[in-house]
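Sharing a structure, written as structure tokens. Questions coming.
Heads up, one of the protein chains got dropped from this complex, but the rest are sitting where they should.
Labels run A, B and C following the written order; every chain starts at residue 1.
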Amino acid sequence: MKAAILVFPGSNREGDVAQAIELVTGRKPEMVWHGDGDFAKTDLIVVPGGFSYGDYLRCGAMAAQSPVMAEVKRRAAQGVPVLGICNGFQIVTEAGLLPGTLIRNSHLKFVCADVHLKVETSQSLFTNRYQAGQVIKVPVAHAEGNYFADDDTLKRLEDRGQVAFRYCAPDGTVDGSGNPNGSIRNIAGVFNETKTVMGLMPHPENAIESVFGGTDGKALFEGLVESLS
Amino acid sequence: MKARVHVTLKNGVLDPQGKAIGHSLNRLGFAEVGDVRQGKFIELEIAETDQARARARLDEMCRKLLANTVIENYSIELVG
Amino acid sequence: MKARVHVTLKNGVLDPQGKAIGHSLNRLGFAEVGDVRQGKFIELEIAETDQARARARLDEMCRKLLANTVIENYSIELVG
Partner (left out) sequence: MTVAIEKNPPVMLPNEPIITPQIVAEHGLAPDEYERLLKIMGRTPTMVELGIFSAMWSEHCSYKSSKVWLKKLPTSAPWVIQGPGENAGVIDIGDGQAAIFKMESHNHPSYIEPYQGAATGVGGILRDVFTMGARPVANLNALRFGDPSHPKTRHLVSGVVAGIGGYGNCMGIPTVGGETNFHAAYNGNILVNAMTVGIAATDKIFYAAAAGLGNPMVYVGSKTGRDGIHGATMSSTEFNEDSESKRPTVQVGDPFVEKLLLEACLELMATDAIVAIQDMGAAGLTSSSFEMAAKGGLGLEMALDQVPMRETGMNPYELMLSESQERMLIVLKPGREDEARKIFEKWELDFAVIGHLTDTERMVLSWHGEIVGNIPIPPLVTEAPMYERPWKLTPLPDVLDASQVPAPTDWNASLLALMSCPDLASKAWIWHQYDHLIMGNTAIRPQDGDAAVVRVPGGSKGLAMTSDCTPRYVQAHPETGGRQAVAEAWRNITATGARPLAVTDNMNFGNPTKPEIMGQFAGAIMGMAEACKALDFPVVSGNVSLYNETEGRPILPTPTIGAVGVIDDVAMAVGSRLRQAGLGIVLIGETKGWLGQSLYLREACGREEGAPPPVDLAAERRNGDFVRAQIAGRHVAACHDLSDGGLLVALAEMCIAGGTGATVALPKGTDVPSHAFLYGEDQARYLIATGSPDQMLQAARAAGVPAVLLGYSGGDLLVVEGLVALALAGIKSVHEAWLPAYMNTTD
């Protein structure tokens, strides 16, 4: 699997996701600078976490307007898979590739902690190595990860199975106790209609090695390798 | 000239900051405070003398960057 | 009644947000944009009918919570 990771001024988890992809695939992903309107053909585009443009104005807003995102939109339309993590999720929604938006955490504070996620479906490129209903543990680290969409959008998302992950308690119960940021319906990650674009706030790339917080994020990358090689 | 842009959340969109401010004010003893909404206020210097053109450009800036029209409204004011 | 509060950075205080917005607008082709400053805009519902009293209370709210007077100025507007 050939992966490209976008780098914006202020990105800061690009190294984490590169390390994860390299560990799983044995292959170094290509790092693509935001100003590059074109980049080599790739099987997967990753928009990584961080504080692109300082997260000023609105998270992801300025990065979404960069030349490289125009190219990402073109490729996404052709079906090239796009994975947006954390700030990447914010950028991808600002760019209109995913529905909804991410607003300030309901408690207004930055939160870095392990959370539990319920996998909503295994029917996607990104989640095929998980089982539907499986509970995994991965960290979050954000101040603006509170997923919000209007009722119509939510209904569409739910009807079409576009919710990828929900925050839950360790036993899988989806309720307020496991929700770290106030996300509506505990939504932690969503797909586009064709499930070729996925965005999520948690960091599977920081759950790859047992000494450093567990391995529950590994299957996401393994699933991608399986689908895309 | 100078322009002022207000960006506010649309009705029905959750406003965690506004809610928290309202809450805090109530707890600080400002019981008279009801609903609170927080928006942004952006002041820009613009090298443009034509009012109509300035307004059109600002409108474009708002749609492209300053506001997220999925959840936000904006209004433009030209000064001086 | 309704009140509107504007909170803006004092002169001379660095405004990283404003700077980044200005930069971005320039990059997006809005070359006419010069200095940009970002502030907050807060709308409050207040259960108070007396204008003077409302203003005094709002002033207190600003000093206590809404503005950081070390680096920010505020202005109060009463509507309706």
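Criterion: a residue touches a chain if its C-beta (ideal position, glycine included) is under 8 Å from a C-beta of that chain, and two chains touch if they have at least 3 such contacts.
Not measured: the values here are computed from a predicted model.
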Candidate in contact with the missing chain, chosen from A:D55, A:E94 or A:E120: A:D55
Touch with the omitted chain, as defined above, among A:D16, A:E94, A:E120 or A:D216: A:D16
Residues belonging to subunit C that touch the chain removed from view: 10-16, 19-20, 23, 68, 70-71
Where the unshown chain meets subunit A, residue by residue: 9-10, 12-13, 15-16, 19-20, 50-51, 53-56, 109-113, 139, 141, 143, 203, 205-206, 208-209, 211-213
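Here is the rule we go by: only the chains that are shown with their structure count from here on.
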Centroid spacing, where centroids are CA-atom means, of subunit A and subunit C in whole angstrom: 34
For subunit A paired with subunit B, centre-to-centre distance based on mean C-alpha positions, whole Å: 29
Separation of mean Cα positions, subunit C and subunit B [Å, integer]: 10
For subunit B, residues that touch 2 or more chains besides their own: 40, 64-66
Overlap residues in subunit A, where contacts from two or more other chains coincide: 57, 62, 65
Residue numbers on subunit A that touch subunit B, as the complex places them: 57-58, 61-62, 65, 94, 101, 103-108, 146, 148, 150, 182, 184
List of subunit A residues in touch with subunit C within their complex: 53-54, 56-57, 62, 65
Contact footprint of subunit A on subunit C as seen in their complex: 16-17, 20-21, 24, 27-28, 38
